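Here you go, one structure.
Of the protein chains in this complex, one is absent; all others appear in place.
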């Protein structure tokens, strides 16, 4: 059959639009995973035991199973209980929650590692436990794990390809649409890979800048 | 929760779990081979090899595993590579995890103190002898745990081959979700099986790690 990239330009706009959706999903899910991760970490460490234990179980389940399986659960599970979300939203939620659990794991470790003196100093000033957590302990913990959280977000970008399976027309599914018309899988998957690669480079550059800025504030 | 249904379908999931296990083992072996070669290339004295190793790591880690799998399985025939889905799965995932393992292995090797190399060289050992007898044994110990992390990710990553219709755990779960409309139950069965596989693997890695530390 051989290779023929001459059909690619005709579908570049489709691919490009798909890439924009990939960026949108990644940004949305990354934000959800970041704030969700903080929220989960606080629950896992400080919620009353009746909430904490089942929650840890949920975390454990999410850490031990494939993302793809979780996406199926969320997409079809929500439909079953009568919530029919657009695929895009389901994708953002699935990806975001999955990585929130991973971020939570990092943040929990970092919270525990924050020097006890920090809590004491804050309490001494009259801050409540909650205030001290919010203003002193958690911000430090989060700052300490920005680099590994950044790595998770890079992983998230690549895993966003999985939401094509539940019908989100992002980069991967856009390539598949073009392939359906042209029967040129190699060409279009390679093009899609190049797009991912470029987005990946851009994201790494942004993360490095953020890290440098945080480093400077130490 | 429909326990009766779960009891009825679980044998199919067990069968699928064996496919996942088989995939995981083969992928791990291929990954370790690719990782060792990749690390050797990245640490080579030859500039060309170093570039090849760096390009391998960069492109594989910079693009989704799913796309890599699709290129191999759907695009392969166009360049004369005919693979069935299972073969494509093993090769695609193995080459993919190999790039991550390259970095793990390389990291462990360069973490060994330069003084160790110098000490061996002053004893008159060759570069290769030094590597085989002094550096590698120490690096092996360092890399077991992080390789365990790679393998953990790999096991969950095998779910991707569901997208090219290999009948493993996730594919099976998806099919039964479609036919029973019981997503939660199907998730629970397959999730539990994944966690058993991951747990056992984790124990094995911890055991290896402990043993390596005694030496």
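By letter and in written order, the chains are A and B; residue numbering begins at 1 in each of them.
The rule is simple: a residue touches a chain if its C-beta (ideal position, glycine included) is under 8 Å from a C-beta of that chain, and two chains touch if they have at least 3 such contacts.
Quick note on the criterion: contacts and distances are computed from a predicted model.
According to its UniProt record, the chain left out of view corresponds to "Amino acid ABC transporter ATP-binding protein" among "Carbon-monoxide dehydrogenase small subunit", "Amino acid ABC transporter ATP-binding protein", "Oxidoreductase" or "Nitrite reductase/ring-hydroxylating ferredoxin subunit".
Among A:54, A:86 or A:139, only A:139 touches the chain left out of the display. Along subunit A, the points of touch with the absent chain fall at residues 115, 117-118, 120-129, 131, 135-136, 139-140, 143, 217-218.
Keep this in mind: only the chains that are shown with their structure count from here on.
For the pair subunit A and subunit B, the distance between C-alpha centroids works out to 21 Å. Interface residues of subunit A, counted against subunit B in their complex, comprise 1-3, 60-61, 64-70, 72-73, 76-77, 80, 158-162, 164-165, 172, 175, 179, 184-187, 189-190, 192-193, 196-197, 200-201. Residues 59, 62-68, 70-71, 74-79, 156-160, 162-163, 169-170, 173-174, 177, 181-184, 187, 190-191, 194-195, 198-199 of subunit B touch subunit A in their complex.
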